[in-house]
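A quick write-up on the structure given underneath.
The complex appears here without one of its protein chains, the remainder shown in place.
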Amino acid sequence: MAKVGVWLIGAQGSLASTVVLGAGVSARRLAGGGGLVTELPELAPLPLVGLGDLAFGGWDIAPTGLVARARSLTSADAAVPESLVTRLEADLKAVEARVRPGFADGAGPAVRRAARAFVPRGESLQAAIQRLGDDLDRFRVEERLDTVIVVNVASTEPPLELTRDHERLDRFRRVIQHDRRTLVTPSMVYAYAALERGFPYVNFTPSIGMAVPALQELALKHHAPFYGSDGKTGETLMKTVLAPMFRYRNLEVLSWEGFNILGGGDGRVLADPRHKRSKLRSKAGVLGAALGYAPHTGVAIEYVPSLGNWKTAWDFIHFRGFLGTKMSVHFIWQGCDSILAAPLVLDLVRLTEFAQRKGEAGPMTHLACFFKDPLGVTVQSFTDQFRMLTDYVERHTNNERHAKNGPAIRRKQPRAR
Amino acid sequence: MAKVGVWLIGAQGSLASTVVLGAGVSARRLAGGGGLVTELPELAPLPLVGLGDLAFGGWDIAPTGLVARARSLTSADAAVPESLVTRLEADLKAVEARVRPGFADGAGPAVRRAARAFVPRGESLQAAIQRLGDDLDRFRVEERLDTVIVVNVASTEPPLELTRDHERLDRFRRVIQHDRRTLVTPSMVYAYAALERGFPYVNFTPSIGMAVPALQELALKHHAPFYGSDGKTGETLMKTVLAPMFRYRNLEVLSWEGFNILGGGDGRVLADPRHKRSKLRSKAGVLGAALGYAPHTGVAIEYVPSLGNWKTAWDFIHFRGFLGTKMSVHFIWQGCDSILAAPLVLDLVRLTEFAQRKGEAGPMTHLACFFKDPLGVTVQSFTDQFRMLTDYVERHTNNERHAKNGPAIRRKQPRAR
Amino acid sequence: MAKVGVWLIGAQGSLASTVVLGAGVSARRLAGGGGLVTELPELAPLPLVGLGDLAFGGWDIAPTGLVARARSLTSADAAVPESLVTRLEADLKAVEARVRPGFADGAGPAVRRAARAFVPRGESLQAAIQRLGDDLDRFRVEERLDTVIVVNVASTEPPLELTRDHERLDRFRRVIQHDRRTLVTPSMVYAYAALERGFPYVNFTPSIGMAVPALQELALKHHAPFYGSDGKTGETLMKTVLAPMFRYRNLEVLSWEGFNILGGGDGRVLADPRHKRSKLRSKAGVLGAALGYAPHTGVAIEYVPSLGNWKTAWDFIHFRGFLGTKMSVHFIWQGCDSILAAPLVLDLVRLTEFAQRKGEAGPMTHLACFFKDPLGVTVQSFTDQFRMLTDYVERHTNNERHAKNGPAIRRKQPRAR
Partner (left out) sequence: MAKVGVWLIGAQGSLASTVVLGAGVSARRLAGGGGLVTELPELAPLPLVGLGDLAFGGWDIAPTGLVARARSLTSADAAVPESLVTRLEADLKAVEARVRPGFADGAGPAVRRAARAFVPRGESLQAAIQRLGDDLDRFRVEERLDTVIVVNVASTEPPLELTRDHERLDRFRRVIQHDRRTLVTPSMVYAYAALERGFPYVNFTPSIGMAVPALQELALKHHAPFYGSDGKTGETLMKTVLAPMFRYRNLEVLSWEGFNILGGGDGRVLADPRHKRSKLRSKAGVLGAALGYAPHTGVAIEYVPSLGNWKTAWDFIHFRGFLGTKMSVHFIWQGCDSILAAPLVLDLVRLTEFAQRKGEAGPMTHLACFFKDPLGVTVQSFTDQFRMLTDYVERHTNNERHAKNGPAIRRKQPRAR
């Protein structure tokens, strides 16, 4: 009997597939809970929703994919044993069948090509938002859920320059009403549909989504927590871990060059230069903040089909030490992208549901350690970001303790709707 | 007009040579101050001694070496421009001439072989301590110094099992008086000589030195600050930076294998398995503390003459993520050992002198971030260790502010002697 | 209807298991024939035995293992799909059941511990040779085989210094008769048993085996082809490929340091320093021959259980170019040992059977490219070694052509027995 809904944008993709598979495997204790931050002792004080209490659904631009992706994780990627997928097959199929058509206009060339058959065509922005919002409500009612957490795990959209029309909710509403499609990307449409119905929204991609001020205003209006952008899983995680070392040792980083190769659906989309641009932007930003100055830096991403879901990153860091001597560090990161990202998605679902349950709304800055480009947070040292999370846990632990004598943090309402 | 003495154990070695060269170069602003932690804005509130106000001397087992080592840093190692060494040559020669014979018995086979001609033979432990202490006093008087900071930058000694006789000062004194040489290594003799005269002692090597409880008792008796052991400059620094990432992401480290190759004098000494053992011990310890469990781990060190002062380390980290998937990170560290270590030695001198000036004594745990095996500190996350240093700065900044209304931390005496 | 027998020494190990699995999979065309040198167009002119015409058996010191090893290749190692092993399971079980007790005395401590229950104890050398020879004959008769190729794929033995008693067959026979066990290792016993009955012997390990002159004399006496030692699969293969580059560009290699980590049974045995010594010897020898001088070199092998059958090697090559400038290359090799070695074992079986069929005897120097330490060959450039193989093919192609007009190479007898 599930209590919390998880609605995945990009539900037929590798990451969504691994999220669904992983929740089932972990709930049944068929494999260890490695990679789940919410299973750390530091987070044990928080009464989070169990992984077995999650129900999954989502949007995509294709009617199938989820089961095939899980299978390719075990065959082509050799990342998980075949038997795990076999045992979860019924669950995976059920979720795949529950996937509803998403919204593709403005998702970039790589996505548009794929969306033809499944997604309604010629739909106005307003109609789409209505349709998508209805999907969420129906999911909540049919599955008897307390709430639905919407998480964007779709492919990266091309970047879009924000205008004055994105700044205030009233103006952005008019953009929707007048169907001015060049100002709107799917991630905005999805976020709008979710937040308008009071459902929390988490942006795990570099797509613009929650960075739109008007949407943040909408979230606050409906008292929904939200956060993003772009899950921090590999190379950029390493950057936010290593950069403080150079900073605290007063070693000047001269150049930091990164070269990423990956296959899979994500790799294919990023091979398109327009999609790639968004990704590079969120990856490149962290160094300046972490170091206090901007070294020469480059981040390349190339599509290498044979790698499948595995990403290999080579980073070269050139630095100057005492007496001007130049030295260097290289690192090579070899990780399976979906496997690294999926537990973080589940962590974010659990922590977002908790925040909503506690009546919190607005940007969840305590979740900065999960993101490459954490909204409203300038701290880029990973250790310091993790401390923001443990501080949050501590505040809540103290509150629970104090709660016996009276409430400590203001809550507006126990549930968004 | 120098005010603070720096007495280096291993004064004819590469690191000592780079310390002396670097202090001169930095004081004359011939090169940037990169690598000096004490030049970070975070430490600016502390009124530390200027690098131009340091006078250098030291002990060694050979009468020469310091100038040649500086030259080889510019020629064989290609680490610093020839012109820097040329301009500092007079200074380097003056310090080289000031080096006094050290103590070699118990320093291990690699050192003993080299010590024959310069170091007195058949000297009792007590006579040696007297002689070495006199060296320090003479240095202080002749150079009109406020104090002398003794720093051990000599080659690594073989390990020695500590006994009950090392535990209390009265017992250890009897060991000295009875000349029981199998219980005593040179690093103990040096520390004893320094602390007995009230001079602070910093152990930058993995040699046992300040880890002897009896010597810590001696330090407290003479109200001298001290710290160690083993400067953290490269591979181990990376470990204390990266291990928290795995810890905070709940990624289980299965194996962490390190392979270090280096040339130079340090490499030659470490090629001897007895010397190597001490080094490996201090390098291997950090992971368990940082991760909370002990993964499979190995640390190899090999002597590769062609590398000179450059050390290359390859580390392979095998870890298990979500659903049991195994992934890996490799890093390759390419640094010039003396260049990495020398600024830290200068940092430690400045911070130790400051502590002594403020009347502080005992282990300087706020310096944990400088060491592989920080005395009395179990925190092994580098970022957290750095916070211990900035917390110290903050305490002193607040004290200075409060000092106008009255003293805040207890001081016994403004100076050790 | 198999025609050629393959008798594997170490038949319950990972490599043997992969050989049997791989022959079955390739014969049934369930996967591509990648890694098989004998499938190259260059070798197409030779009428080699089909992989489906091979029958397998062997010796080991344990009664089981082969099936479990194949399973662990698919689960723990994630190297091959589970379905391949499932489809071949009957074959694997049949071969496992056919494995006969080997000989363990002198195989080194790591092997002796494991051998207790299965292998006869207190057996004389002469009795063992008789028993082992009978195994081969029985295999040939029962399976109606034309011949049996014996291949040593067992764990590495500790090295043994050869004496005058190993030099001539008559002397070595006396060693056997007098049961002087300190002069004999299992690889010699196995080779003796095989060659005495006229079966070819290939030593895929660094164990001493065929390097004993007396055994080579025995082979010639019974007109059997033989070869070894130590299959060249990864790091050393790279060495014999890269070293000629430095040689032909007149770039002086200053140091070549290798660091190998691996798990699995092979890793466990090599963790014992006595076993490791043999391996290091065969790995280190190639550089001097390929370069024309001996650079500083080191080869480390460490046992890292989490890696299973996967070996990771890091090699650092420091070289001096024009004007004395030092430069470097690093390489990281990540391969699955059994997967790399198994096709070479099948190649060697096919080429050895062909040589025997053609009436050739003695060392098969045209197979040098398969070995780290090719008997009687000083050429260590891999490309040049490969040319020795294609030259052999060409000689046989020409012979076939000429054969219509008369014989070209001398043959003694069409078959060994």
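Order as written gives the chain letters A, B and C; numbering starts at 1 within each chain.
Simple rule for what comes next: contacts are C-beta pairs under 8 Å (C-beta built on N, C-alpha and C of every residue); 3 or more make two chains touch, one makes a residue touch a chain.
Everything numeric in this text was worked out from a predicted model, so none of it was measured.
Novice: Who touches the missing chain here, C:Gly32, C:Pro47, C:Pro120 or C:Gly376?
Specialist: Residue touching the absent chain, from the options given: C:Gly32.
Novice: Touching the absent chain in the whole complex: find that residue among C:Leu66, C:Val95, C:Cys336 or C:Ala355.
Specialist: Within the whole complex, the residue contacting the unshown chain is C:Cys336.
Novice: Taking the entire complex into account, which one of A:Pro47, A:Pro273 or A:Gly298 touches the absent chain?
Specialist: A:Gly298
Novice: Taking the full complex into account, what residues of subunit B touch the chain not shown?
Specialist: Subunit B touches the chain not shown through residues 75, 78-79, 81-83, 332.
Novice: What residue numbers in subunit A mark contact with the hidden partner chain?
Specialist: Here the touching residues of subunit A are 78, 254-255, 257, 259, 261, 296, 298, 300, 302, 304-307, 312, 314, 316, 318, 320, 326, 330, 332.
Novice: Of the residues in subunit C, which ones touch the absent chain?
Specialist: Residues 18, 21-22, 25, 31-37, 39-40, 79-81, 84, 237-238, 241-242, 244-245, 248-252, 320-325, 327-336, 339-340, 342-343, 369, 381-384, 386 of subunit C touch the chain absent from view.
Criterion: only the chains that are shown with their structure count from here on.
Novice: Once the Cα atoms of subunit A and subunit C are superposed, what angle does the rotation have, between 0 and 180 degrees and to the nearest 5?
Specialist: 180
Novice: Roughly how far is subunit A from subunit B, centre to centre by C-alpha average, rounded to an integer in Å?
Specialist: Spacing between the chain centres: roughly 45 Å.
Novice: Roughly how many whole angstrom separate the Cα centroids of subunit B and subunit C?
Specialist: Each chain reduced to its C-alpha mean, subunit B and subunit C end up 50 Å apart.
Novice: Could you tell me which residues belong to subunit C and also touch two or more other chains?
Specialist: In subunit C, 78, 332 touch at least two other chains.
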